[in-house]
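The complex appears here without one of its protein chains, the remainder shown in place.
Lettered A, B and C in written order, each chain numbered from 1.
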């Protein structure tokens, strides 16, 4: 951590910062840059949280240097974490595909999809019981009934499943059915929810917040890991951009970057990033080429009757074609 | 709502969209623009939610036209809503100031601040019991003990108070003490929380999400209003920008725009927008000049010992000076 | 084009808009949405430019519907444009690679790079004579001397070359040496320059502006095409994002989207997007997987002595490894 003093900072103001840093055990070094005083207070990242440095008189700015979480950061664990969902391993090399409808709408809809994606080679089923919709007047999910349908589909197809949880009070319920819980993009900074999923044993998918920096996203993972659960899969799903040509801007750089900064697996959700089905295939292929441990794909047997996000869902035969192309690209980058 | 068909859309695909629109009661009109088919399906905004229009074969894009929520939108209630907090009215003309520390850290700290801001003319006290911190290793608030201190300060100063709520399970607890609840920026899309604050009687401050569009922010207010509580104050607190010179970019246009689109009061939080105290005064004055119904200002008797956001907190005498300047600008724009 | 009237628009105000649209030859249709008047004035995209619609009394917003340029838009030419640079074709199927140093710094540096990238299989050489640097105190390029070195390298290696032009007064000079001109990201909206490169015969690389929407980027291509030169290659090079973890956010969706909206080839510059060399390989592979017609890669024999952007330049042997991986991914997606 570097502390830049204001041009008009007094010697006493510099001394006050230095003293506090010293009291906290930092190794302090003072230098100047173009006549400005620069205080280098290092040794440990945690010092940043130990005092409101930018509130000290005479301080202009605090400049962080080292990044990355304490528990999920690569600096403290160099080998990759492999997350196990049912009997599927994510992060062990081969590309994994999670597929299914955005929301469970009916037993028929879910089973048609589940059987199809299983046949095409998907590894994990998706289908939500609780949906975070922008408008309160949109379909909000079938709740517990959806979880029962998903569990039944698991028995039939053998595919483990992931489901979103929106409310800390629902964590036990969703966790009692699903093989993996998802914290969605709107809840990435919902700390009550992060803590709750950190206290239960099922692995967790953590979607990146709509405008979260890589560092904030990693901090959200720290909230989960700090409660004892490090089985976390990071999911890049597009960030807010300035151009409404697409729903979100897929930040493809996040894939190699998060794998560099943390030891967690990283997956990509091209369906929610694009918001339109004709972009799902190129984005999915790009994700795998960039090193993603897997992709999430929305599939629906009848998208234009979908209650949620039909515009981005592939038809089963389109998903089957995607799987074929995905296998070729995965092989080209040395993943099976 | 306008639906633009793809250049290669077939007549059958156009017909399918038109038929569905008609079945939902829309007044449909078909035209062309540069040879592309444009379907105008209007009458009611709700049609947008009734089918996944962008999933229909042949559809390229859905273009929304009318905006604004059903319950909080100006179109359905032309007079301004006045929100009453304790005995303080927000939105009735005069500028209101909410001041206090970001978090309650101790009885001494809170009382020193409360007495000072009361003396300087603040109308409502702030001081949080639960803090949403980016890092799990930062101070998270004193919880119930903080609420008791705040209630005591209310007795002493006569100032009603507002406190943040992070967890739907804490809504009753916070509501039993505070005169107003706050939903913070990280939870603007936490629907479980929005619904819970919508089901209780205390007024609610709804901070804009870090990258929420005006429309998404209004939709979040709809979640609250839809549960029966329309006593909502919208708080602009800066949005995520591309320049880290300031913590957030205060979107000053949001003040007149949200007042145009909804009937709710709009306040501004210059402290959290700027993240640095030397910008608080100019941003607060700008907010009032732009028509805000009030401002929220962080005040701390000893910012560089603050546990949260000390860098943006004013000292009591700085706050006093801000109040003087604020009164002059408020008078200049015809507000007392 | 759709025109939304304000809630308080009068009948006369609606009539004025309708009359003007009619006078311009539009097919006008009036409807209502939640009680608001919506004027649908279609037939031709050009109408948007023919009057300041949002200035008419009573108008709230103008909503564009159809997008895409008149000359470069897919709607007016369905087959792909193939751009020929020297004897290299871009956009005819196989992936093309442009490689070389960001700037020509010396004859030795350029020749070492040119011979190496030729050996590794690059198709076109890059190396700029004029550099647009953020700071006026940074190296600004060798000018004409650099162009002469590039021409000599072309003779030696047989590789055609591309060079940036910054000033409309330099277009003739650069064009007299280079096989392709580049308009850089900072000049995407420099219309004097766009017109000048549109009036000369060499093909043009048009980089996307740092915060340009897809539509503005296409409009910039229109400026060139409108002067008679349609040999344009669009280059996505990352857009401004909110997270400074990377220099720019590579907008990978732009690849399929611009190919859908225009008939022009699209290339990707992973080096400038990432700004750090460890991300160049994954981003280059992602670009090809997403359908890019080629990539631009910075290569430097001695990056840490580079005068410009050394941090993102690959060493020749790293570039050679990238070419091998690129060939595998290109083959996987059916491109040679």
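Convention: a residue touches a chain if its C-beta (ideal position, glycine included) is under 8 Å from a C-beta of that chain, and two chains touch if they have at least 3 such contacts.
Here the structure is a predicted model, which is why all the values come from computation and not from measurement.
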item: Visible contact partners (per top-of-document touch definition) of the missing chain; value: A, B, C
item: Candidates C:136, C:201 or C:334 - the one touching the absent chain; value: C:136
item: Among B:239, B:264, B:297 or B:314, residue touching the chain not depicted; value: B:239
item: Residue ranges of chain C at the interface with the undisplayed chain; value: 16, 46, 49, 51-57, 59, 62, 70, 132-138, 166-169, 186-187, 189-193, 209-211, 216, 219, 222-223, 226, 240, 275-277, 300, 303-313
item: Interface residues of chain B (partner: the chain not displayed); value: 67, 211, 213-215, 239-243, 245-246, 249-253, 255-257, 260, 273-274, 278-279, 282-283, 285-291, 325, 328-329, 331-333
item: Residues belonging to chain A that touch the chain removed from view; value: 1-2, 4, 7, 27, 29, 31-36, 38, 40, 42-45, 63, 65-66, 74-75, 211, 240-242, 244
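Here is the rule we use: only the chains that are shown with their structure count from here on.
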item: Per-chain CA centroid nearest to the all-protein CA mean; value: A
item: Homomeric contact chain A-chain C: same or different residue positions, threshold half; value: same
item: Distance between chain centroids, defined by C-alpha means - chain B, chain C (Å); value: 38
item: Chain A-chain C separation of Cα centroids, rounded to whole Å; value: 31
item: Multi-chain contact residues (two or more partners), chain C; value: 211, 240-242
